[in-house]
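Every protein chain of the complex appears in place save one, which is left out.
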Amino acid sequence: MKKSLNCLVIAGVLAAGSAWAGEIRIGATMRMISENGQKYGEMMQDEFAAINESGGINGHTVKLILLNDECKSDKGVANANKFAYQDNVHLIIGSTCSSVSLPIVDVTAQAEVPQIIPHSTNDQITRKNSAWVFRVPISSRYYKGVVSKYLHDKVGDQIAYVYASDAAAMSETQGLIQQMRDVYGVEPVYEAQTQEKEIDFRSHLVTIKDLNPDAIFFGGLQEPIARFLVQSYEVGIPASVVRAAGSAASNAPVPKLAGDAVKGVFFSAAYSDSDDRPIAQLFNSYVRSRYGIKGVDHDFSQAYDLIRIVEIALGNADLSLEDDDLAADRTAIRDAIANVQGYEGLASGPISFCADPTPECRDGNRTPVLIQYLEGGEDFKVGILDRVTMPVEFGL
Amino acid sequence: MIVDFLVVGFSIGLVYAIVALGISLIYSGLDIVHFAHGEFVMFGAFFGLVLVNDSGLNYPISIFLAMIFAGLMGVFVERVFYRRLTSKGGGYTVAGMGMIICGFGMAIILQNVAFLIWGAEGHAIQVDFGTPLKIGTVNLPKSYLWILCVSVTLMAVLHFFLKHTKAGLAIRAVAANKDIAYLMGINVPLMISLIFGLACGLAAVGGVLIGPINYVQVEMGYLILIKAFAAAVVGGFGSLPGAILGGLMVGIFETLGAAYISGSHKDIYAFLLLIAVLVIKPTGLLGQLAKSKA
Partner (left out) sequence: MLTLIDGIEAFIGRLKAIHPLLPWLVALLLLLPVPHFTANNYQVYLINFICIMIILATGLNIVKGFAGQVTVGHVALYAIGAYTSAVLSTKFGMPFYVNLPVSILAAMIFGVLVGLPSFRLEGAYLALATLAFAQAVEVYIRVTNYLGAASGIGGIKPPEFFGFTLRNYDEYYYLVMPIMLLAVYASFAILRSATGRAFMAVREDPISAASMGVNVRRYKLIAFVMSAFYAGLAGSLYAHMLPGYVHPNNFTVIEMVTVLLMVVLGGIGNIWGGIIGAIIVTIVADITREYYFYQLLLFGAVIVGTVLFMPKGIGGIIDRYFVNRRFVAARELTAVAKRGVVGSASREE
């Protein structure tokens, strides 16, 4: 009896399996073993599940395959290859790490799968001129323009830079240094790299304290930023020295960990918690209640925007979803994403793509916001200093 | 300026020294290098985190309890997993290599267990130390004083325990020669567990001490571990005063190197020091002659 029941179940699964042929397959590769990626992943799964419940896209259900790349390029490349050739996905989302997104761009270009990037800022990604890649977040070339201008106009030119050795922080900080040099003719007073998970920045900070700069810039992931800020007060750098940080400073753990040390720190990001648009307020309360997060950062907004853009593009694309038409479907999705113009979501500015495989067309968002922390701790407060839309060709 | 650097190097060096003490203790007692020791630093820090932030206990009591918990965890790991290898005698035999590999495996297991429990997010142990002391131009945060007081107390207690108690004498006997210790009526397996528990407890203290400054995170153990290895080797592997001296030397050396040579290469200095000491004087500064095969 039991055996025949099992057979029935298996037959049912097989029947369901063949019925799934008409679904849209999306593969996502991200750094999952980190707070950042985990929440990203949860949110994407929830959002796509919601789309499926409400009838899918043009009647097609979406199947999301989520894999971890640990921010290692070989794992990310393996995941992308698996998506492209084994799972036959229609679209690849990934990666959260610039150093993984960079090689995947070559894989997707060769396999001809559209790739949409949720959270990598390194400007080289779109400079590879792949026709298959789209970037939702802001490229580091726009960030550096805004931050350098603000530093030069409002703060001063004597700036010390410390940055962690991960691809995003590196391109952000080195770009900023280069920008200060090229546009304002200023050399950094101090420049040093640290390990990604460095715990002790005080040897750098003591040197910086002695140099007495106008500002300190720190590029890195969220925990190191918090450590850096706390330790900068510990070695006795006065509050009059302005502290600036990379876009990762928008992540919620920073004010929670750093406490009062975060006060006055400014950074540029793609979304602000204190955005007063109704859609942003709605989104904030939604994320707070659903994921138990107090400070909603641009990780969430970018994940959300990416899903909406994907939804719009998939809705506009004419898909047959037969196995034989995989290549045609992939091309159709690519063209549909390239046709997304002036998407107004949570992001600081409208997101637009176009058909040319150039950075001008593929860096979707070009409106960084300058944000400053007004208060730290669990219930931190931020204020918006400025919002600038950069010209498309800026920094190329 | 140089005083600032020395203060910074001294404070981080003390933490390396405490962890190195545990590593040296295990090495002198059991002839093995414990590659999962960094994970006990991490677990200790998480115990401290739970005790201070969630249970609301005060800091010194939390340090003590975290030490006990991590010590018990160390005993458990040693009894259940390592005993099969240590009972064969470690050192330079195949069991010694097995122990090194096993340590790596254990480090990965512990790290991922911690990840499944606490997640990848960093947390700060919330302790309010108050404003830093100002002595002349030098800034001295009170957290450094905590590190100094706790580590000096610990070292003094450990010294007293090893040199002036019966159990300490037994541990030293086991460290010197297990077979003869057996014949002298010492409960060698118990002593081995005790050594392991003590060492893991010391690691936990290191973790709780840096918790408020450097945050508690699943991946924090490895970096501290290899610096502590460097400290233990520089001072002389297996020598307890050597571990303290080595810890301070590594802390100060890397801080000065970052200040006066190149900041970006800060993490390399400790390893270069380690390699240099190993090649020039493998016994370290205070170590006795390395135990060699008959």
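Here the chain labels run A and B in written order, and each chain numbers its own residues starting at 1.
Criterion: contacts are C-beta pairs under 8 Å (C-beta built on N, C-alpha and C of every residue); 3 or more make two chains touch, one makes a residue touch a chain.
Because the structure is predicted, anything quoted here is derived from the model rather than measured.
A.B. asks: For the chain not shown, which residue from B:I12, B:A45, B:A66 or B:L85 touches it across the whole complex?
C.D. replies: Among B:I12, B:A45, B:A66 or B:L85, only B:L85 touches the chain that is not shown.
A.B. asks: Can you work out which residue in B:G98, B:G168, B:P189 or B:P241 touches the chain that's missing from view?
C.D. replies: Once the missing chain is taken into account, the touching residue is B:G98.
A.B. asks: Among A:Q110, A:N212, A:S285 or A:S320, which one is in touch with the chain left out?
C.D. replies: Reading the full complex, the residue touching the unseen chain is A:Q110.
A.B. asks: Residue by residue, what part of chain B touches the chain that was omitted?
C.D. replies: Residues of chain B in touch with the missing chain: 27, 31-33, 81, 84-85, 91-92, 94, 96-98, 100-102, 104-109, 111-113, 115-116, 222, 226, 229-230, 233, 237, 264-265, 267-268, 270-272, 274-275, 278-279, 282, 290, 293.
A.B. asks: Where does chain A touch the missing chain, residue by residue?
C.D. replies: 32-33, 65-68, 70-74, 77-79, 81-82, 84-86, 98-99, 102-104, 106-107, 110-111, 122, 124, 164-167, 169-171, 193, 195-196
The rule we apply is simple: only the chains that are shown with their structure count from here on.
A.B. asks: Between chain A and chain B, what is the gap in Å from one C-alpha centre to the other?
C.D. replies: Once rounded, the distance between the two centres reads 38 Å.
A.B. asks: Residues of chain B touching chain A in their complex?
C.D. replies: So the residues of chain B in touch with chain A come to 1, 4-5, 8-9, 12, 115, 119-124, 132, 139, 141, 143, 210, 213-215, 217, 219-220, 223-224, 254-256, 258-259, 262-264, 266-267.
A.B. asks: Would you pull the chain A residues touching chain B in the complex into a rising list?
C.D. replies: For this pair, the touching residues of chain A are 33-35, 38, 162, 190, 192-195, 197-200, 202-204, 206-207, 209-210, 222-223, 226-227, 230-231, 234-236, 253, 256-257, 259.
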